[in-house]
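Here is the structure we will look at.
With one protein chain withheld, the remaining protein chains of the complex are depicted in position.
And then subunit A:
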Amino acid sequence: MDGNRTRESPDAWHMTDDLHAEQGKGDPFAAAIRATRMSMIITDPRKPDNPIVFANDSFLRLTGYARDEIIGRNCRFLQGPETDAEAVAEVRAAVADGTDISIDLLNYRKDGSTFWNALYLSPVSNDKGELLFFFASQLDVSDRKLSERRIAADKERFEEAVKERTRELEAALETQTALLHEVDHRVKNNLQMISSLILMQSRTISDEAVKNSLTTMLERIEALSTVHRRLYQSKDVSKFDVSDFARDLVSDLLAASGRSQISSKLDLEPIVVPADKATPVALIVNELVTNALKHAFRDETMPGSIGVKMSQPDGHLIIEVSDDGAGMDGNAGDGTFGMRLIRQLGRQLHADVEWRNTSPGTQVVIKMPNGPQHEGDAP
C-alpha cells in the first residue's frame, strides 16, 4: 500500500512535494496534507542547511510566498527583526537534538506583515532511527496573541492603577497618623502644663483649705492625664483598661501619702471599658480612692486599709471601694463637690451608686452596664 511505501521510502514524499511525482498522486495521505487548511512544511535535515522540501498551499497562503520561492530554502526567512531570538534558539536546539517542539513565534510574510505562528515541529525517523525529515505545522494565532496582549496590558494598567491608589491612600494615612500624633502630643503637653500651673500656684498659697482644694483639683486633672496617657500608649485607643488604671492610681496615691500604715487590698479582674467611658470611670475611681484616703484616715497614725474590687458579672461593671476608717458620719456630707461629681458622672454612665456604712468604715458600690466583653478581654 502507498502508506507503507511512504514510510519505507520517504523519498516518495519528496517526489510528491514539489515535483507532483506520479507516486504521490495516488497517495491519500499526501493528498490530505496538500489540501488541509493547516499550513504544513517538511524539511530535509540531511541536505545542507535543512531546506524546505515540501510546502502545502495553506503555507503559501499564510506566508504569501510562491512555492518556487521557498522550496530549497531554510525556513528562517520567516523570521524578522521582532522575532524573539530566544524562541528561535529553542527551535534551533530542537532541530539539532532531533526532538519535537511546540512554540509561538512572531513570523513575517513576504509583504513584511507579521503573524503569530504556533509552530509544531517534530522529527520523522525511519525504522533504524535515522532522522529523515522534520515535519512542521504552522497555525496563525495572531488573534489569540492579540487578546492575550490586551489582557496583559489591561492587567498591567489595572495593577498600576491599584498601586497608584494604594500609594495615595498610604500617603493619606501617613498624614492622618502624623496629625493624630501631633494632636496627641499637644494634648499631653497641655495637660502637663495645666498640672504645672496648679502646682506652682499652690506653692504660693499658705491657707491650708485653699491649698487642699488645689491639690484635689490637681489630682482630678492628673486622673484625666493618666487616662489620656494610658489610652494612647495602648495599641487600641478605643478601649481603656480600668483595672490597670485603678492599680496604678492606688499605688501612686498611697506612695505619695507617705502613710505606710495604710495598706491596700486589690481584687481586680481585667476589665476594659470603651474609650468614651474612660474619663468618667477614672474620675469616679479617683474620687472614691482619694476620698477614702483623706477622710477615712484623718488620724495620721491609725493603721487602716483601702480595698478596691472590680468585677464584671453579666454585662455589668461593678466597682467597690471600701475603707475601714472613720465612716460616713465623719465624711464630708452629701452636698460636697466630690459627692456631686460622683453622682453626676454616675448618671452619665447609667450607674447605680450606693454608699454603705460598714462600721467601721464605708463601702461605695458602683454598678454600671458595660456591654459584652470582647474575646481576649476576659482573664
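One rule holds in what follows: a residue touches a chain if its C-beta (ideal position, glycine included) is under 8 Å from a C-beta of that chain, and two chains touch if they have at least 3 such contacts; residues count from 1.
In the analysis below, contacts and distances are computed from a predicted model.
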Considering the UniProt annotation of the chain absent from this complex, which name among "Carbohydrate ABC transporter membrane protein 1 (CUT1 family)", "Sulfur-oxidizing protein SoxX", "Uncaracterized surface protein containing fasciclin (FAS1) repeats" or "Response regulator" applies?
"Response regulator"
Who touches the missing chain here, A:Ala66, A:Ala171, A:Met193 or A:Val237?
A:Met193
So which of A:Gln233, A:Ser260 or A:Thr301 would be touching the chain we can't see?
A:Gln233
Just name the one of A:Arg144, A:His181 or A:Arg298 that touches the chain not displayed here.
A:His181
Among A:Asp248, A:Asp267, A:Asp299 or A:Glu354, exactly one should touch the missing chain; which is it?
A:Asp248
In the full complex, which residues of subunit A touch the absent chain?
181, 184-185, 188-189, 191-193, 195-197, 199-200, 203, 218, 222, 225-226, 228-229, 233, 248, 251-253, 255-256
